[in-house]
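To keep things clear, I will list the structure first and then write my remarks on it.
Only one protein chain is missing; all other protein chains are in place.
On to subunit A.
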Amino acid sequence: MSKEIIERVEKILPDFDLKLVSQGAEALVFVTEKHPYLPKDIKPAGLTNVNNFIVKYRPRKPYRHEKLDLQITKSRTAGEAKLLYKLDSLNIKAPKLIALDAINGIIWMEFLGFRLPNGNFSSLKNWLWFIEKKGESEAIGQLAKDVMRLVGYAIAELHLNEIVHGDLTSSNIVLVKESETEEKYSVALIDFGLSSYSNLVEDKAVDIYVLERALVSTHPQFSELYNEWLLEGYHSLYSEKKKINAWRDVERRLAAVRLRGRKRSMLG
């Protein structure tokens, strides 16, 4: 089936060399080397990677009525693009918006991340698997701790701006190289397809809970420590911003959500 969809996207974007990198229920993600509107010799400013761009394509769903499908694709694609723009203006690390074609369901965005030494993409999941292979001292070493705290910090940044991600998993978190010489990373969140604005404690707690569950199922060996560090990082931003009461609300609700633990417990 994906062949037909790929043919369709190639029709919309002829002359772009698209490489499929992931396919979910709702969208396909491609990488391309050609910028949507800049000529070859002008490199885009303000992007960490000027040679690769992400194309996220929401294909037509043939089971839906055409009009309904257009309405949904348009509003979701535009919604996600608006959110990316908002994140950029808030200075939260996430892919920058490059171009939007809402009617065809296409978003162009910045390519974040790099190749790990084992050739895999630097999502948090792949990176944790990579260091877990190196042995326990690496897997729960200082670097892992720093990265997990950064993840928590990044989520807190989102939540303090009343945005919830809606689909946090270790593959929706990407490590970005901060230095070419030493191992220093920053953390970016990707895939805001299910995100929304919300100031509800419940939504924030569920957001964290979903990630906790994802970590337990994909990295069972050390997930307890990872989750602990994650919450440390999350907490640290709240205390920096002197929002301790807000933190307590989330913490309390998270404990309740964990106990409930039956909804959305199908991760993995």
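The rule is short, and it goes like this: contacts are C-beta pairs under 8 Å (C-beta built on N, C-alpha and C of every residue); 3 or more make two chains touch, one makes a residue touch a chain; residues count from 1.
FYI, contacts and distances are computed from a predicted model.
Set against the options "Mediator of RNA polymerase II transcription subunit 20", "Translation initiation factor eIF2B subunit beta", "GINS complex Psf3 component" or "N(6)-L-threonylcarbamoyladenine synthase", the UniProt name belonging to the omitted chain is "N(6)-L-threonylcarbamoyladenine synthase".
Of the options A:26, A:132 or A:146, the residue whose C-beta touches the omitted chain is A:26. From the options A:143, A:194, A:216 or A:246, the residue with contact to the chain not on display is A:194. Touch with the chain that is not drawn comes from one residue among A:14, A:46 or A:62, which is A:62.
Those residues of subunit A that touch the chain absent from the view are 1, 24-26, 61-69, 71-72, 166-167, 194, 262-267.
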